[in-house]
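Here the complex is missing a single protein chain, while all its other protein chains stay put.
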Amino acid sequence: MTIQSKRLSLFVLPLAIFIALVGLLLFGLTQDPREVPSPLIGKSIPTFNTPDLIDPSRQVTDAELRGHITLFNVWASWCPACKAEHPMLMQLAQQAGIQLIGLNWKDERSAALQVINSTGNPYLFIGYDRDNRVGLDWGVYGAPETFIIDRAGIIRHKHIGPIDQTVWDDTLAPLIKTLQAEPHSP
Amino acid sequence: MIPELGHLALILALGLALIQATLPLLGTFNHSATWMALARPLAYGQFTLLTIAFACLTYAFLISDFSVAYVATNSNSLLPTLYKVSAVWGAHEGSLLLWVLMMAAWGAAVALFSRHLPQITLARVIAVQGMVAVGFLLFILFTSNPFERLFPIPPEGRDLNPLLQDFGLAIHPPMLYMGYVGFSIAFAFAIAALIGGQLDAAWARWSRPWTLIAWVFLTLGIALGSWWAYYELGWGGWWFWDPVENASLMPWLIGTALIHSFAVTEKRAAFKNWTVLLAISAFSLSLLGTFLVRSGVLTSIHAFATDPTRGAFILVFLAIVIGGSLTLYAWRAPSISSGGYFALLSRETSLLINNLMFAALTIIVLFGTLAPLIYDAFGWGKISVGFPWFNKMFTVLAPGLVIVMGISPFLRWKRDRFMRLIRHLWWLVAIVLAIKLLLISQVPIGVMIGMSLAVWLLITHGASVYERLQQRDRSQFTLKAAFIQDLRGSGRSFYGMIIAHVGMALFIIGVTIVSHFAIETDVRLSPGDSHVVAGYRFEFKGAVSSTGPNYHAERGHFIVTDDNGDHVADLFPEKRAYFGGGMPMTEAAIDPGLMRDVYVALGEPLGEGDWAVRLYYKPAVRFIWLGAIFMALGGLLAMADRRYRSTSPLAQITPTIAASGSIKP
């Protein structure tokens, strides 16, 4: 009997390995292989200093992002998905307890200003990052991307792709609720 | 009308495949000769229907029938006729149709050329093929119908991806698919043998030539892909370990192990359990490759447009076909006798090591390809596994494989004596060591190892040919006469092996030299400027506009001269913009040579007639593909061995044996 079962286990091994492989591939089907998670989650925001899009004489810095729960949104005028998410951002700008800061990424100032002037400005400030200097430090690799930053200036989440109602309801709103529940840092 | 006819032919083919998968097999159980006899006409019918379907699609491309969605997205009225034909398999739907057509062609070929095969075996083999065909036809009809109509009818097609408008890539997929699908024959034979419980030397002898020809196609298909990447992509590389490249390499590696394992099973009736597993694995890995390429599970540069529904469909199909086969294996294999005894030092052991090495290389490729997915699944983070990892892994294992390759032809079956081996090999080892010593201070260590491995292969195989001929009756034959007589007789598989292994040596030489001595330079050149790379002077004469059938091009002119100022070549690299839109394409210009390629690619125009230009010097790069051609030739020669062309008497003998069965209690 033991010899029999030993024999059997030998011949079942290929099947067992194949079943594990199918499980792995099944998992793979549910994933987007192109989405790269950010290593910056849980880390303090990178420092930066870049001109304001609307008023070039003024600088937008990482200090603006500290002390508030912040949505740091990377966008550009050449990016259709950003246009798609724009109304949602306009809506979020009304929300109490969060601030929206933009980073205009790899864009032309005039084109970016035209977008803001025609469709409205949801942002408190917009940093202008034509040469991807700020974007590089933040590990930005496309637009739109949105970082959620807590009051202590720690990056808690990065959303890749446009924010729509579902993303907001399922992922971002609950996260922001927990961030709001956290005690203010002294 | 014609597209509907094609669609109808596909539906009928599915119906026929359903019958093909069931009736002949049922016939083998209830001993109905009539049902079993259906196998052959069904195989022909399947091939005929799929040929009609394929012809209909080709016709739609030739007349630019843009009411067919697949034609509209992959063709254009300006497309040259050759590429209208190759566009048929230029994207997902059509390439699947080509795949099933080829599978039917293989099935028909088995029906045609296996007159000596026992009816019961043929019935099983054709039925197994029918089962696989059912899966693919369902897949095509439900998720990827190439005959789907489009409304409103666009006035012009979107054009074939410019990258595919190239002769090399026009014939690369058919070659590759012939290889992938050809393994379905070995697979069907293996399943048939497992169903019947007859896994014997005869099984190996029937499967082996089919496996060899499939392997030859796959070898050429991979080599073509590599060659195409080299001259078309403009980055000068020939292999990137991209998931799609890996998907073709895995069946090749296992297929290589299989043709070696068949040798043992055929000659010594050993390794049966292992050989049948390899036969299942070779085709399973072909199917897995199809899944990886078309499901979007991995990021690849060559991936088809992906679609999760298609991915899910193929995965279910994979699970049924491969899972079913492996279940059958787990059930039937334990009762198969393990075969002949062999001593530790014997030809069998060397082939065992060969098989283990190829299995190990396949594991490396499979693991490396899936590792990002494994990391993701276990939440270990997102990683990339690229050529540095694969190269390291392969360079650790491959030298061992090559050393055994050199010893194997000298070993005797069953048992050999160590001292006898030493007597034959000591001077060959001495030569290689001498070469190593000579090279060690002259060249990088990688070159020393690579070149001495190549030399080892060449001299051991030369010596083994000499030894074989020596053993002939010297009074009767001169060496030359013995050689000719040997080639006419059953020596072809031996010489096939020698040629394929020499191909391996050439491949090693190519890889070693090009990876250590290739030179690449990026320069900015104004018309009249010149730049020297590896002794070759590239003079830029400027670039002019020109127009092709469906593109505009900027065409550069370079005059290449050598050290002595002698003219080597005029090269005309192009930068093309296709009317169909999309990104500009680089069309590199190459002056090929056995010992070196010189290679120019145009980068960007930098204004005032200046261009950014990439210049390459690629020594011995052709040896890589020459090696592959030798391997394929070796495979062909081995297949032509007389013993595979057994004639009709067999057909009369075998049924009695088949009835008696050969399963061990």
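Brief remarks on what is shown
We just call them A and B in the order they show up, numbering each chain from 1.
Going forward, contacts are C-beta pairs under 8 Å (C-beta built on N, C-alpha and C of every residue); 3 or more make two chains touch, one makes a residue touch a chain.
Simple rule for what comes next: contacts and distances are computed from a predicted model.
A single chain of the complex does not appear, and UniProt lists its protein name as "Cytochrome c-type biogenesis protein", one of "NADH-ubiquinone oxidoreductase chain M", "Acetyl-CoA acetyltransferase", "Carbohydrate ABC transporter substrate-binding protein" or "Cytochrome c-type biogenesis protein". Although one chain is not drawn, the whole complex shows that of B:37, B:233 or B:398 it is B:233 that touches it. Within the complete assembly, B:387 is the residue of B:142, B:167, B:387 or B:426 that touches the hidden chain. Across B:352, B:373 or B:432, the single residue that touches the chain missing here is B:352. Set against the missing chain, the residues B:60, B:100, B:140 or B:585 yield one that touches it, B:585.
By the touch definition given at the top, subunit A reaches the unshown chain through residues 7, 10, 13, 36-40, 76, 78-81, 84-85, 106, 131-132, 136-139, 141-144, 160-162. In the full complex, subunit B touches the hidden chain at residues 73-74, 90-92, 95, 158, 161, 163-164, 200-202, 205, 232-235, 240, 242-243, 267-271, 273-274, 277, 299-305, 337-342, 352, 355-356, 359-360, 363-364, 367-368, 371, 374-375, 380-389, 393, 413-414, 485, 489-490, 520, 522, 524, 575, 582-586, 601-604, 612-614, 642-643, 646-647, 649-650, 653-654, 657, 660-662, 664.
Keep in mind that, in the parts below, only the chains that are shown with their structure count from here on.
With centres defined as mean CA coordinates, subunit B is found 42 Å away from subunit A. Residue ranges on subunit A touching subunit B, taken from their complex, read 7-8, 10-12, 14-15, 18-19, 21-22, 24-29, 31, 33-34, 36-37. Across the complex, subunit B meets subunit A through its residues 277, 281, 284, 288, 291, 295-299, 308, 311-312, 315, 318-319, 322-323, 326-327, 329-330, 333-334, 370, 372-374, 376-377, 381-382.
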